[in-house]
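One structure, pasted below without further comment.
Note that one protein chain is taken out, while the other chains of the complex remain in position.
Order of writing sets the labels: A and B. Residues in every chain begin at 1.
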Amino acid sequence: MLSNIPYLVVVALMVIGLYIILFKRNLIKLAMGITLLETGVNLFLITLAYRHGEVLHAPVFTSMILRNDTTFSLPTPHALTLTSIVIGVATTALLLTFFMQLYRKFKVSTTDDLRRLRG
Amino acid sequence: MINNGFKLAALLLLAGFLTFAVWNLREFGEPGEKADNDVVLYNAEDNTTLTLDRTAMDDFMLDHSQDGSSTDEDVLENGPSANNAVTAVVFDYRGFDTMGEATVLFAAVSGVLVSLRIALPPKEKKGGDA
Partner (left out) sequence: MERMSPVVRTVVKIAFAPMFAFGAYIILHGHLTPGGGFQGGAIIGSLMALYLVAFGATAWKKKLLSGLESGGLLVFIGTGILGLVSGLMFYNFLADSDIPIFNEAVPTMLGYTHSNWAPLWTGGTISVMNLAVGIEVIAGLTLIVITMGLFAFEGKEGG
């Protein structure tokens, strides 16, 4: 049970992101909360790629001399994290574009003003 | 209206669920070992068996990411032939994910360009309606 503490750090990041999304009303703070939640998910994917060993290398073959007890970390979660980061960038760019257009056209900067626009 | 009590209850429920899920995950740093049972295929026409050696997926990708072309018939002809195992996984073994990701980036850039168009000044044809 004590060995799963790195996963608890990931849960802490995600809970802080969820708290910001639920309790804050400013639109820019909402975007920051969504980015924090996505960062927590990326950290979780990287935490899954660890492997115990005496000498741990990144999964890149350079001109080092391997010994008998070298282990490499798993390369597949690193690939999934790369995809997730790029998709997070795309989502954040579109989200901020919509917030900029909302402010320019309707003078809306909190979610309460956004509710007033309905109907 | 949703007041603060509901929000706090939802947040605590989600935090508890995430902690429970993470507690019972596999141990940190011990991924699955190599599989120790082989898959045996039986060919009924020739009465021969073929034994496939099943190892863990990431060990296979680490072992074979430097292959060029091979002369063995059982192995695929051309490997990734890259020294970087992560690049071999991203562009060769999982190329469809990268294709989808590049398309998502393209779609996001197109969406930003469409949303932020600068309006042209009004044309002169309204001047004739005076």
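Here is the rule we use: a contact is a pair of C-beta atoms (placed from the backbone, for glycine too) under 8 Å apart; a residue touches a chain by one contact, two chains touch by 3 or more.
For clarity, every value in this text was computed on a predicted model and none was experimentally measured.
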Checked against the full complex, the residue among A:V9, A:L43, A:M100 or A:L114 that touches the missing chain is A:M100
Interface residues of chain B toward the undisplayed chain are 66, 68-69, 77-84, 86-88, 90-92, 95-96, 98-99, 102-103, 105-106, 108-109, 112-113, 116, 118
Chain A residues touching the chain left out here are 58, 60-66, 82, 85-86, 89, 93, 96-97, 100, 104
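We take it that only the chains that are shown with their structure count from here on.
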Cα centroid separation, chain A vs chain B, in Å, comes to 15
In their shared complex, chain B is touched by residues of chain A numbered 1, 3-8, 10-11, 14-15, 18-19, 22-23, 47-48, 50-52, 59-62, 72, 74-76, 78-80, 82-83, 86-87, 89-91, 93-94, 97-98, 100-101
In the complex, the residues of chain B that touch chain A are 4, 7, 10-11, 14-15, 18-19, 22-23, 25, 27-31, 57-58, 61-62, 65-66, 83-86, 88-90, 94, 97-98, 100-101, 104-105, 107-109, 111-112, 115-116
